[in-house]
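Taking it in order: structure first as structure tokens, then the write-up.
Removed from the display is one protein chain of the complex; every other protein chain stays in position.
Labels for the chains are A, B and C, by order of writing; each one numbers its residues from 1.
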Amino acid sequence: MDALKALQTELAAFAADRDWDKFHTPKNLAMALSGEAGELLEHFQWLTPEQSELGALPSDTLQGIEEEMADVLLYLLRLADRLNINLEAAANAKLQLNAVKYPVEKAKGNAVKYSRRGE
Amino acid sequence: MDALKALQTELAAFAADRDWDKFHTPKNLAMALSGEAGELLEHFQWLTPEQSELGALPSDTLQGIEEEMADVLLYLLRLADRLNINLEAAANAKLQLNAVKYPVEKAKGNAVKYSRRGE
Amino acid sequence: MDALKALQTELAAFAADRDWDKFHTPKNLAMALSGEAGELLEHFQWLTPEQSELGALPSDTLQGIEEEMADVLLYLLRLADRLNINLEAAANAKLQLNAVKYPVEKAKGNAVKYSRRGE
Partner (left out) sequence: MDALKALQTELAAFAADRDWDKFHTPKNLAMALSGEAGELLEHFQWLTPEQSELGALPSDTLQGIEEEMADVLLYLLRLADRLNINLEAAANAKLQLNAVKYPVEKAKGNAVKYSRRGE
């Protein structure tokens, strides 16, 4: 995930150049990330599931969604930088955990995970 | 961002193996991402900004934060896959946009961006 | 909204009795409210719109939803108390604003509001 790491470094320089590190406490970055996730949500809130699919979304809505997703990633990388977290390793670890938690033979064809909230 | 793309492909296979694509509509994935962002937030909500910094966070809190961040990234990648979005390109484009929007000479030493909400 | 005001006063006493005012800054309360909204979201994220309706929700899911909604209201009241906001007046003012923004004759039968994100 060299490109991800490169982006993280670039973002750190971007913030340092502007004296923004004082604003970018982990607490504040978590808030900003959550705010962007809320904006992402707003694009989808009145759509049916079918209307939210790639083929059905108007191009300007899709463009807006792409920008909110970029914002979420940028704040995620900024937060990873401030907390010295290796996002790629963390995501891979979580995926391995999920593979154990939801084995194909048990998960397939039923929705045991999806009968409860969250993960 | 080969590793990011590899993770995205692995996640798509993970969902397909479990017949989860019916749950993973873009609308639902945006909700799941936002739910994980909310869980991330909860780790920070009662901390002072100083307590949220790397040196001050208890290791189990940091571990929890890392896991929520992994969840956010996994749903972001799943959503990018369903909407055929190139996350790396989108993040780079947004960063270039921000560079124009917040030039160093104007942004430095004041907090014009930070006097208003959001971005 | 006497009962709402009474609840707000009771909550203020609850926090004071426990020395929790230092945690209950407006910033932190907004985070806590948003975290609870995220938990509410998680109950709905994998449901179809039809499955989210009153007649279709399992009773334990409905119970969980009710508790998250109570949490959202409690934090909203706590925040209103800290910022000296009259929630009832604010909600009525917003409703009047919406009546002007979305007149029946224009809003009915089309979804102009719902063709864009948010409000």
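Just so it is clear, contacts are C-beta pairs under 8 Å (C-beta built on N, C-alpha and C of every residue); 3 or more make two chains touch, one makes a residue touch a chain.
Keep in mind it's a predicted model, so treat the numbers as computed, not measured.
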| item | value |
| --- | --- |
| Selected residue (touches chain absent from view) among A:28, A:61 or A:98 | A:28 |
| Positions on chain C contacted by the hidden chain, ascending | 1-4, 7, 10-11, 14, 17-20, 23, 25-28, 30-31, 33-41, 43-44, 47-50, 52-54, 57, 62, 65-67, 69-74, 76-77, 79-80, 82-85, 87-88, 90-95, 98-99, 102, 104, 107-109, 111, 114, 118-119 |
| Residues from chain B at the interface with the omitted partner, ascending | 31, 34, 38-39, 42-43, 45-46, 48-49, 61, 64, 111, 114, 117-118 |
| Touch residues of chain A, complete complex, unshown partner | 23, 28, 31-32, 34-39, 41-42, 44-46 |
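In this section, only the chains that are shown with their structure count from here on.
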| item | value |
| --- | --- |
| CA centroid of chain A to CA centroid of chain C, Å | 24 |
| Where chain C touches two or more other chains, by residue | 31, 34, 38-39, 42, 45-46 |
